[in-house]
Structures are given as structure tokens and as C-alpha cells.
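This structure is in C-alpha cells; I'll ask about it shortly.
Every protein chain of the complex appears in place save one, which is left out.
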Amino acid sequence: MSIKPTSNENHANWSKATTPPFEGGKGISRRAFIGTTAIALASFALAGCGSESSASASDTTTITVAFVQGGNPTSYIDDDGNPAGYEIDVVNKVAELLPQYNFTFAGLDQTAVFAGLGSGAYDLALTNSFWTPERAANYLQPSQNIGVSVLGFFTRADATTINTLSDAATAKLSLAPITAGDGNYYVVEDYNDKNPDNQISLTATDDSNSFTEAFGWVAEGRYDFALVPLQYWDSLVLAEDGALHQYYSALRFSIIGATKTWSFLSQDSTAFEADYSPALKQLKDDGTLSDLSVKWYGIDNFTYLTDDTENYNYL
Amino acid sequence: MKVSFSAILASFTSALAGVPVTLKIVAVSFLVAFVLGFLMAVVNKNRVPVLSQISKVFISFMRGTPIIVQIFLIYNSLPSLLNAVFVTFGVPIDIFDVDPIFYAIAVFALSETAILAEIFRAALNGVDNGQLEAAECVGLTIPQGYLHIILPQALASAVPVLGNAVTDLIKTTSLAFSMSILDVTGIAKIQGAASLDYIDAYLAVALIYLILVLIFENAFKLLERRLNAHTQPLNAPAR
Amino acid sequence: MLDTILSYIPKLLPYLSVTFEYVFFSLLFGSILAVLLVLMKLSTSRIARAIGYGYTTLMRCIPSLILLFLIFYGLPALLKSTMGINIQNANVIIFVIAAFTLFLGASLSEVIRSAYNGLDHGQYEAAVCVGLTNLQAFRRIMLPQIFYLMIPNLGNTVQYLIKEGSLGYIIGLVDVMGKAYLLNSNTLGAYVLQIYLALALIYWAISILVERVFALLERRFEVGYVVSPSYQHDDGKKATA
Partner (left out) sequence: MLQITDIHKRFGANEVLKGIDITVDKGDVVVILGPSGSGKTTLLRCINFLEHADRGRIRLGDIDLDFKAATKRQIYAMRRHTAFIFQNYNLFKNKDALHNVTEGLVTGRKVDKKEALERAKRALDDVGLSEKYDSYSTQLSGGEQQRVGIARAMALNPDVILFDEPTSALDPELVGEVLAVMKKLAQEGTTMVVVTHEMRFARDVATKVIFMEDGRIVEEGPPEKIFTCPDEERTKQFLRRIIGDPEPEYFI
């Protein structure tokens, strides 16, 4: 493979076919050429490969658990780099019930968690996720939810008559943007489906800090009301030493519902699911999940889910 | 890596609706950056006292810091700051009903200005200083000289690099969704979030950006050929 | 406000080593791939050229995040299905390096090719005329000059890599951006402004440092290419460089 002379005119003109630096044929051997095409093809092959995960055949099966690394207090990486949080503790409790499995944890961004779940790199995903039909179709949904998220609703202090989504809708109040894919987003979407004539303007955002920013934005009037998980209000605004405690007096907060949160399994983890769901059920029934909820959220979230048959109920 | 082509197609068709928004952001940001960038390059080249120091710091900051930080400063923090100022001084402007697309354009225009200022600096160095003197000798004012003589020549040599700048800008605008703007990426991500299967959404988006990039790349190749017509020798040797 | 920003900087700085680690190795392997790509792009065989240019355009269009996922999930899946070895829980930085090696291979090959085009062909002719072989001519005369012509673009590529590489946190890489992301989410985003500003200061400082290094590099090598004003000649006319 030899090098074709460059074709620019303004330098000494190559058109007078001089010997290029690597002379024809004998310059770079055929082997180097084949080597380069092999590398290029390998990188293409990566894109199109399918995959199936095969559990290792040792006596205990290894379950790879992927969790959202920035989901404090549900799942996060603490300061010395170890997985921590409510859902991590739940899985550790499940591990005690199921000695035949051992669990390894991998902390990632939510996008990466589900990319890996889809490709079989992980078996179980802890993402504090809301249920949607598309998600249930895409992944294996265990029969028992892993937790409950309590739904908070707040406006500026002076909006005393606004207590529910329909009040906000009728008053034409503007809703702070919600991170795409978050449970609150679907709660509002579901409300809009049910109230076509009294809609709330729902905007999605990619900004993962949307809850924390909502407090300041509503207080200063950028938006009129917002939906946030309860623990954001409790730890940031309600708490005396909360980072945003200065907004406490400017806002009016109330709990307007609760939603089940789900963990998802990769499609080919049916065997594990058969053990996992009953273990979760047992932990729920014997109150372990409630204790863990108090430990991480300060309150027992399950008490707010009045009707356990529904995926979420709100006032 | 499970990839379902039907999901990609679905994301592709729905995300197409975001193309006009993406193009609007790219077009307006690039135009603003083109003017500001060129002025900044001229200011730097002539070492205008205060202005050139400011523009050097601006260029260094914009090129040195990640764009998500710039987005955060302009979209998340600036409005609250301005509001506080307006309220204390009783200025009757309600900063909060500004359409987010203006924030996006502001962010991408400013970051693109820094990039184009560098491109034009290199291009201006390529233009022989005698050109401006010649322009003045035939009675043009300095600004006219720059506009009619220097800019076209600088443009001719800068076009290939400008082409890259535009294609990079198209990809960078995919971050507009963090300012809740429904561009190509925004629509695809909302769909991806519903099914929590982001890969198909991202591949669809990659496909759309690939098409846009190829269109712009060829457009710039044509522009380059036309603009460089004056540099080709008349009897270019038969290749 | 300022003290909280400054208080975050020492928490982030130790993780700079991770950032520099992937920047260094990506550059190292990326340049090897880039040289191969340049050989393909300049070769007389049409297939090699098609692969070289096709790969470069493809890499310019694939968003870095997709490339990262392709490598992070594609590579282990490929190895598991073909050779049954599971590297999924290998250190994350390997995947970041692999992804940016593929990306850099493309962008660096453009940098090298444009430098090669900018080379004065007469230098090669002069070298062979004094009896150097093709390889000696390339190694001793053309390579140093290609390196000099590459310096400005190389600087821009390194700056771009440092910023673009900050995507590693999405697959769990704890570099300076990753640590900032964790610090921010662990405080529920209450101090996001302070953390982002600390991050901006660090990235800005690195960017200025890289800029200085490449400016110095350019000045160090320019003596043979740029006519410095201090060397006026007796004939008053500047010698053609």
C-alpha cells in the first residue's frame, strides 16, 4: 500500500508524479494493510452484536445489581465510595433471605443502568422507578414493588386556596419543569388525560436538579407550583439546618399522594425473579421495608399508600 | 446490547418534529456568533486597549469551562439574579416569562462566539496586511475595508473550519433539553424515558444528527469551492 | 458563597489524576490509531481510503455518549458471547479510554493529515537527493515538521478531549466531573451552583495550563519556520520561510 501524493496546488506541485515518501507496493507491507482493516471492522462489529447473559455455573449464582449513583437517599455512593441507601439495604436484606445468590453492585447514571439492563450486563436495576406500560413491556417486572414514594405539592405561601392539581389547573398556575421519566411527570400526565378540559401545562427537562431548583423558582415567582418527593421538602426546606430552609416561610407544602416504586429485572432473569418477588413480599409483610423507610426517609412511606392495589393514589 | 429497529424508527419519526427547533437554535446562534466572533477577532488583532483584554478572558473562559456549567449559569442562575435586580429597582420587566429558547440561543451563541473568534483570528493572520492598506488607498474606510476585502478572503480560508464548527454546534445543541426545550434530543429522550430504553432513542437521534451533519458538510464544501474560485490558477494543470 | 465554592475545590482536586489518566492513555492509543488511519487515507488503494474517511466521518457524527455505551456494553457482550470471558466489571476507566481512543483516532488523523498536506514537498525531495532512503527522509525530515505543523490543532484536540471526556461519570467513572456529580447528588443538589463554579474554575485552570504548554511548545520549535522580526537580513527582504 503506498501513499498517494497530496493534491494541494500551492506547494511544490506533486502533479509531476514524484516518488511519494512510501514508494508504491514495497512501502507498507500487505500485512499492515490487513491489520488496519481488521481493527476498523472490529470496531464496527461491536455496534451490532446481540447478547445474552449466562449466569456463572458456580454453586451460588451471581446477581449484578445496577443502581442509580445519584439517587440520595434511595441509592447513592457515599463519601468513601460504597453503595448506600434505602434500595441498597433492601437488596442486602433480600440477600440474607436468599443465600444461594450473591450480589455485586455497580453505581451508574440512570441512562447507563437501563442500557446495561437491556444488554444483559446487569440482572437487577434499582432506579426508584414509577410503573409505566412501556417499562413493564421492556423489562421483567417483579410482582412486588420495592418501595413507596410520597408525593409533595407546594405553592407560594399566599396561594391558600390551592390544595390539589385541579385547583392549580383551574387557577391556570404554571408548573415547574419535571425531569423526564420521573413518577411526578406521569402523575400530571395521567391527570391531564383524565381532565381534558382542565389541563396543567406540563414541561419536561433533562436537568436532574429540577426538584431542588423548584423551591427557589416557586418562591421567587418563576413558576407558581411544583411536585417534589417528600424527602426533598423534609431534608432541604423543613429541616432547621436544611440548605434551603430560608424558603420555608415563603412556601405552602402538602402531601397529595403516594406512588409505588419498582425495581426491574432483565428479561432473562425469570429464575431469580421467582425467588426475588416472594422475598420482597416477606420483607414488606414483616415490616422490614417500613423500618428501612423510617431509617432513610424519616417516615414510613408505605403508610401513605392507602390503597395497595393501585399503582398510585393521589387526593 | 439489545437494539430494536422498530423502536429506533418510532423515535426517529417523532424526533424529526424537533428538527426545526434544532435548526432555529443553530442558525440564530451561529449568526450571532459569526458577527460577535469576527468583531472579537478584529479587536484582538488590532489590540484595541480594554476590549481585547476582555475578549481574551471571555474566550479563555468559554473554551475552558464545560458547556453544562455555562448552561447552568445562564439558564438556571442568571434569571434569578436579574429578577432580584429588577425587583429591587422596580424595573417592570418580568424576566420569567422569557421563552427558554432565548436562553438556549444565548448559551450556544456565546460559546460559539469564543470558537469563531479563534477561527477568525487564524484566518485574519492568513490575510496579507497589505490588503487593508490597499483598501484604504482606494478610499474605503477601515470598516468598509474589513467588510468588503478582508472578510471575504478570511472567509474563503476559514470555510472548511467553519464547516466543522457548524457540525459540532449541531451536536452541542442536543444539550438544549436541559433547558426544557423540545428539540430533536428532547423529544427522543422523553420517549426513551417512558420505556426506560434510552439506546434506541439515542441511536435515532444519532441518525438525525448524522443526516443534518452530512447536509451541512456538503453545503460548506460547495461554499468553499465557490468562495475559493479566485485562488485557482486559470489554467489549473489537468489533474 | 465564595468560601463554599473554594471549599469544594480541594474535594475535587484529587480526582484530577483520574481525568489525566484517561486523557493520557486515550491520546497515546488514539495517536497510534490515527497514524494507521492517515496511512489508509493517503494510500492509493480505494478500499483503504474509503475505510479511513468513512470511519472518520462516522466518528465525527456519533455522539460521544452513544460511543461510550457501545463500548461499555458492546465490548463485554461481544467478548462474553465469543470467548466467554466477562469483563463487565473491569475498571470503568478502560472503557472510557477505549471509547475515546476510537474517537481520537478519527480526529487526530484529520489533524495529522492536514499537517501532512501543509508540508513543503521540496523537503522530501531534498532529503532523498542527499542520499536518505524514503523511511529516513520521513523520520528525520518530514516527521519533525509534521509535528510542528500539528501543534495548534493538537492543542485544540486535547482541550476538546478534556471537556468531552467529562461524560465518563455516566458509566460511573469518578474523575473530577464524576466526583462533582456525586457531591452534588449526595447533597440533593442544594449546592449545585457552588459545585459547578468550583468545577468551572478547575477546568478553566487546566485549559489555561494546556494552552500555555502548547504555546510554549510552538515557540520552542518555530525557529525553523517563522521569520522572527529580530532576524532582519542585509538585503532587507524577509527570506521566504
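Note that the chains are named A, B and C in the order they appear, and that numbering of residues resets to 1 at the start of each chain.
Definition applied: a contact is a pair of C-beta atoms (placed from the backbone, for glycine too) under 8 Å apart; a residue touches a chain by one contact, two chains touch by 3 or more.
The structure presented is a predicted model; accordingly, all values stated were derived computationally and were not measured.
Trainee: Touching the left-out chain: which of C:V18, C:A48, C:A127 or C:L154?
Mentor: In the full complex, the listed residue that touches the missing chain is C:A127.
Trainee: If the hidden chain were put back, which residues of subunit C would touch it?
Mentor: 120, 122-123, 125-134, 136, 140-141, 144-145, 148, 221, 223-228, 231, 233-235, 237, 239-241
Keep this in mind: only the chains that are shown with their structure count from here on.
Trainee: Does the chain-touch network form a line, ring, star, complete graph or other?
Mentor: complete
Trainee: Please tell me whether B-C or A-C has the greater number of C-beta pairs in contact.
Mentor: If we tally the contacting C-beta pairs, A-C comes out ahead.
Trainee: Subunit A to subunit C: how many Å between their CA centres?
Mentor: Going by mean C-alpha positions, subunit A sits 31 Å from subunit C.
Trainee: How big is the gap, in whole Å, between where the Cα atoms of subunit B centre and where those of subunit C centre?
Mentor: 22
Trainee: Of all the residues in subunit C, which ones touch at least 2 other chains?
Mentor: 65, 69-70, 73-74, 77, 192
Trainee: Counting only residues that touch at least 2 other chains, which ones in subunit A make the list?
Mentor: 13, 47, 49-51, 111, 115, 119-120, 209, 213
Trainee: Under the touch definition given earlier, write down the residues of subunit B that touch subunit A in their complex.
Mentor: So the residues of subunit B in touch with subunit A come to 1-3, 76, 79-80, 83-84, 96, 175, 177-180, 182, 185-186, 189-190, 192-199, 231-233, 236-237, 239.
Trainee: Using the touch definition up top, name the residues of subunit B that touch subunit C in the complex.
Mentor: Residues 1, 60-61, 63-69, 72-73, 76-77, 122, 167, 171, 174, 199, 202-203, 205-206, 209-210, 213-214, 217 of subunit B touch subunit C in their complex.
Trainee: Where on subunit C is subunit A touching in the complex?
Mentor: Spelled out, the residues of subunit C in touch with subunit A are 33, 36-37, 39-40, 42-45, 47-49, 51, 55, 65, 69-78, 80-81, 86, 88-89, 102, 116-117, 119-122, 124-125, 128, 134, 137-138, 142, 169-172, 174, 181-182, 184-192.
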